[in-house]
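All protein chains but one are shown at their positions in the complex.
By letter and in written order, the chains are A and B; residue numbering begins at 1 in each of them.
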Amino acid sequence: MPVVRMKPRRRFRLSPRKLRFTEFKIPHAWLVLLGYLYVPLLILGVLAWGTVAVAQTPTPVPSPVPAPVAPEIDVTVIKESITTITGQAAAVKVAVDTVWVLLCAFLVIFMNAGFAMVEAGFCRQKNAVNILSKNLIVFGISTISFWIFGFAFMFGNGSDFIGLNGFFLAGADNSPATGDAYQGVFSALNWTGVPLSVKFLFQVAFAGTAATIVSGSVAERIKFIDFLLFSFILVGLIYSVGGHWVWGGGFLSGLGFWDFAGSTVVHSVGGWAALMGAAFLGPRLGKYTENGVNAIPGHNLGFATLGCLILWLGWFGFNPGSTMAADPAAIGHIALTTNLAASAGAIAATVTAWILFGKPDLSMIINGILAGLVGITAGCAFVTQVSAIIIGLIAGVIVVFSVSFFDKIKIDDPVGAVSVHLVCGVWGTLAVGLFAAGPGDLYAEDAGPTAGLLLGGGIEQLWAQFLGVIIVGGWVVVVSSVVWLILKAIFGLRVSPEEELKGLDIGEHAMEAYAGFLKEDV
Amino acid sequence: MPVVRMKPRRRFRLSPRKLRFTEFKIPHAWLVLLGYLYVPLLILGVLAWGTVAVAQTPTPVPSPVPAPVAPEIDVTVIKESITTITGQAAAVKVAVDTVWVLLCAFLVIFMNAGFAMVEAGFCRQKNAVNILSKNLIVFGISTISFWIFGFAFMFGNGSDFIGLNGFFLAGADNSPATGDAYQGVFSALNWTGVPLSVKFLFQVAFAGTAATIVSGSVAERIKFIDFLLFSFILVGLIYSVGGHWVWGGGFLSGLGFWDFAGSTVVHSVGGWAALMGAAFLGPRLGKYTENGVNAIPGHNLGFATLGCLILWLGWFGFNPGSTMAADPAAIGHIALTTNLAASAGAIAATVTAWILFGKPDLSMIINGILAGLVGITAGCAFVTQVSAIIIGLIAGVIVVFSVSFFDKIKIDDPVGAVSVHLVCGVWGTLAVGLFAAGPGDLYAEDAGPTAGLLLGGGIEQLWAQFLGVIIVGGWVVVVSSVVWLILKAIFGLRVSPEEELKGLDIGEHAMEAYAGFLKEDV
Partner (left out) sequence: MPVVRMKPRRRFRLSPRKLRFTEFKIPHAWLVLLGYLYVPLLILGVLAWGTVAVAQTPTPVPSPVPAPVAPEIDVTVIKESITTITGQAAAVKVAVDTVWVLLCAFLVIFMNAGFAMVEAGFCRQKNAVNILSKNLIVFGISTISFWIFGFAFMFGNGSDFIGLNGFFLAGADNSPATGDAYQGVFSALNWTGVPLSVKFLFQVAFAGTAATIVSGSVAERIKFIDFLLFSFILVGLIYSVGGHWVWGGGFLSGLGFWDFAGSTVVHSVGGWAALMGAAFLGPRLGKYTENGVNAIPGHNLGFATLGCLILWLGWFGFNPGSTMAADPAAIGHIALTTNLAASAGAIAATVTAWILFGKPDLSMIINGILAGLVGITAGCAFVTQVSAIIIGLIAGVIVVFSVSFFDKIKIDDPVGAVSVHLVCGVWGTLAVGLFAAGPGDLYAEDAGPTAGLLLGGGIEQLWAQFLGVIIVGGWVVVVSSVVWLILKAIFGLRVSPEEELKGLDIGEHAMEAYAGFLKEDV
C-alpha cells in the first residue's frame, strides 16, 4: 500500500513550543504528550492493520432487489418461494409496526419537553430551575423504576391485581406477559409482533407522563428529594399496579372497562397523585389571603405556549401509538379524533374564558387544548369525529370552571394539572360510556366498549366506566397519601417559608435560571 | 351484572358544604372519606370481577410469523396462498404509506410551534401574549374550518372552480373526491391507498400554515377577533378554493401549472393575504417617521432561532410528505433538495446581509433559511440537486432585498412574512419554469412539468407558472381585501393607539408574557 510512504508525521507535527510562546500560557503538558505519543502509536496501528489488511478482499455488492424466480422452476420450487415470500411479508409487517411504535414512543418521550416548558412557563422565574430540574430528571427516574419493577407489575403474568414476572425486563420476547395482557382494539395479533424492547420503550414513556403531571401541582414549594422519591414509587408501583388492572389483563378489563390510551390509566392516575400532593403541601404563600385568591402569573408564556404545542405533537404518539401496530384505518382515525378534540377544546376554552373573564386568556387556550387532548384519550379509537368534537368542546368548558373550582376550595395547583389531567381524564373516561360508537365500523366485537348511552346503548358501559374511575381513583388516593405522609415524616414535604419566598432555585439548587436579567424583587 | 346493585351515587356524593366548613386543612375530609370508601368498593369490584374471571381462559400466544406453507400442498392451495400473500403485501404497502404520511403530517402540524416562536421572537415582549395566542389557537380554528367546508371545497368533486361534496369529512373513503383530484408526481395510485382521515390530517396541516403566515404580518396592532375570523375564512374558503384549482383537479392543473408542495398554493396564498392585511392595517406606530425607517427589534431571538429550526424540521414533512406515499427515490430526493435549498438560502442571505449591512444579521440568517425552503417548495420533486442550490441561493438574496423593499414602500411586516412567503413563494413557483428537469429520471411523463427554460425547455412552462402565480394572487388579493374590509366595517381592524403603545398583551388579554422581569418603559 503506497499510503505508508506518505510519512505524514513530519508534515503534520504539532509544534508545542511555538504554541507556548505565543500566549499559550498553558503549555498543556498532556496535550503535548499526546502529540508525541501520536506518532509511535500510529506506526503501531499501521503495522497491526497491515497484518489484517492482507486478508481483506473486496465484498461483492449485494443486489438490492431479490432475484426474480427463474421461469423454469417446478412446483416444489414454487412452494419454497411462497414460504420465503410469506416470511418476508410477515417480517416487513413487523418492521412497519416497529417503526410506527418507535416513532410514537419518541413523540411521547418528547412530551417531557412539553411538560417542562408548560410547567416552567406557568411558574415564577425564581422557581424555574427547580421545575426544570424536576421535569428533566423525572424521565430518568421513571425509566429506571419502570425497568426494575414497573413493567413487571403492569404487564407481567401474575394475579388479576398485579403482575409478578419480567423484573429488569428479563424474560423471553413475545412472552405471554406482554403478548396477551395488552387490552386494545387491535391487541392480540399486533402487540405480539413488536419486540419487547419497543413495547417497553412505548410504555415507559407513558409511565413517565404520569409522574410529570405531579410535578406541576406541587411546584414552587416541594422539596426536591420528595419529588424524586415520590416519582420513583408512583411509576414503579402506583401507576403500574393500577395500569395492570386495565391494560395488563387485570380485573378492570374483565369488568368491561375501556380506556384506549389512558384518560384514566395515565392522566387521572397522575392527576389524583397531583391532587393529593397539592393538598398535603397546602397552597403557596400568598396565594389565598383575606383579600381572596391572588393570581400568581407565570413568568414565561412563550415557554408555556411552546410546551403546549410540543404536547399536542406528542399526543399524536400517545393516542394513535396505543394501537401498538400500524393499522392504517385505526391510526388515521385516532389521529383525526385527537386533533379534532384538541381544536374543539381550544375554541371552547377560549370562548368560555372570554365570556367569564372578559378577555381571551392565553393560559386558558393552553389548558383548553390540553383538556381536549386528555378528554379524547380514553375514547379516541371508539368515537366518531363528531363525538370527538363534542368531547373536546365539553372538556374545554370544564377545564375553565375546574380551575376556578380548585381555587375556591383552596387547592393550589400552579399549572392547572389537576383540572387538566384529573378532571378531564375523568370526563374522557366517562365520555366513552356516553359516546362509544359500539362495535362495527370503528372496532370489532370484543375489541372495544358497547355503544354509549347517547348512541343507542344502555347505561352499562357508562357504569363500567364510572366504576373504573372510582376504583383507580381510590387506589391512587390511598396509596399516594400513604407515600406522601411517609415522605413528610422522614424529610418534610415543604421547603422553609424563607426559601419559598426567596425562590427554590437558590435554596434547592444554588442557581438562577436567568442570570444577567433584572427582575422584580421577590 | 352485579355491579348495578352497588348504588355508589349516594356514597360518593361530594358535600360542598362540608368542604367549605373544614376550609381544607389537611386531611381533607372528603379525601379521607374517599379512602374509607375505597376498601369496600374494591371488595365489591373483586366480587364482580370474580363472576367474570371464571369464564376467562388463557389466550394462546399467537405465532408472530405466519406458518410456512406445508410442503405437500397442491396447486389450488398454492393459488390461495398467492392470493393471501398478495393481499398482505398490498396491506403492508398501505401501512407504510400511512405511517409516512402521518409522520409528515405531524411534522407539518409541529410547524405551528415554529411559526409561534419565530413570530413571537421577532415582535416586542409587550405583544408576545397576543402573538402566541394567535399562533396557538389558529390551528384549532383551521382544523374546524377545514373540516366543515375547506376540505370539501378543495378536494371534493364539483366544478373546475370549486369542490362541492365531502363537507364535515363525510363520505366514502377513497372517494373520487380525494382519489383522483390530487395532483402530484405519484398521485393516482398512492394517494388513494392512504385512508381519508390521514389525507385530511396532512392537508389540514397545510391549510393551517397559510393562516399562520398572516399572523406575522398583522402582528402588534390587529384586534384578536379580526384575526380569528379572518383565519376561519382564509382556511375554509380562500385557501381551499385556490387550492382546488391546482391540487383539487381544477382549471390551473389543466393549464399545465405545477406546484409540487405549495410555493403558490400555501405560501403565496398566505403571503398575499398577509400583504393585504398589513396594507389595510397600516404600519405600527413609530415605525416610519420623518427620520426614516425605525428598526423595531424583536424581543427574543432565542425563540426566533428555535422557531426557524422547528420550521426546517417541519419542512421535511411539508415537501417529501406531499408525495402522499413512501416512494423511496422520490421522498429521498425531495428531502435532499429541500435541505440543499435551505442551506444555500442561509449562506446567501448571510453573505448578502454581511455585504449590505456590514454585519451577519441573525434575523437575515433565519429569513434566508425560510426563503430557501419556501423557494424550493414548488419544485422540490422536479429539479436536480444543483438546481435546488441555485434556487435556494437566489431566494436567500431576494429575501434580504425584499425586506428592505417593503420598508421602502411602507408596508410594515414585523416578521418579514410577506418577503419570505409571498416573494419567495412567487420565485419558487417561477423557478419550476426555469429549472424543471423535465420528465425522465426524476418524474414520469404527465407527472410533472415540461423541462424548464434553463434546462433545454421552452418558455411554455414558465408561462404556465406565471399564469398560476397571477391568477391565484388575484383571487387572494380580491377576496381577502373584501374580507378585511368587512371585518373593518364591523369591528375595526386596529386596536386603539393607547392600547398599541401599552402593548396588546394587556389590552387584548390582560396578561403579560414575562411576569417578574424588569422591562424598558414602553
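Everything that follows uses one rule, which is that a residue touches a chain if its C-beta (ideal position, glycine included) is under 8 Å from a C-beta of that chain, and two chains touch if they have at least 3 such contacts.
Owing to the predicted nature of the structure, the values given are computational and were not obtained by experimental measurement.
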| item | value |
| --- | --- |
| Options B:120, B:228, B:273 or B:308, residue touching the unrepresented chain | B:308 |
| Interface residues of chain A (partner: the chain not displayed) | 1-3, 6, 12-14, 19, 23-26, 28, 31, 34-35, 37-39, 41-42, 44-46, 48-49, 52-53, 56, 58-59, 61-62, 64-66, 68-69, 71, 73, 75, 78, 81-82, 85, 88-89, 92, 94-99, 102-103, 105-106, 109-110, 112-113, 116-117, 120, 128-129, 132-133, 135-137, 139-144, 147, 168-169, 173, 194-198, 200-201, 204, 224, 300, 303, 306, 508-518 |
| Touch residues of chain B, complete complex, unshown partner | 75-76, 78-79, 82-83, 85-87, 89-94, 96-97, 99-100, 103, 107, 124-126, 160, 174, 176, 179-180, 188-189, 192-193, 251-252, 254-256, 276, 279-280, 282, 297-302, 305-306, 308-310, 312-313, 316, 320, 326-329, 331-333, 335-336, 339-340, 342-347, 350, 357-363, 365-366, 369, 385-386, 389, 409-411, 460, 463-464, 466-467, 470-471, 473-475, 477-478, 481, 514, 517-520, 522 |
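In this text, only the chains that are shown with their structure count from here on.
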| item | value |
| --- | --- |
| Rounded Å distance between chain A and chain B, as computed from the means of their C-alpha atoms | 24 |
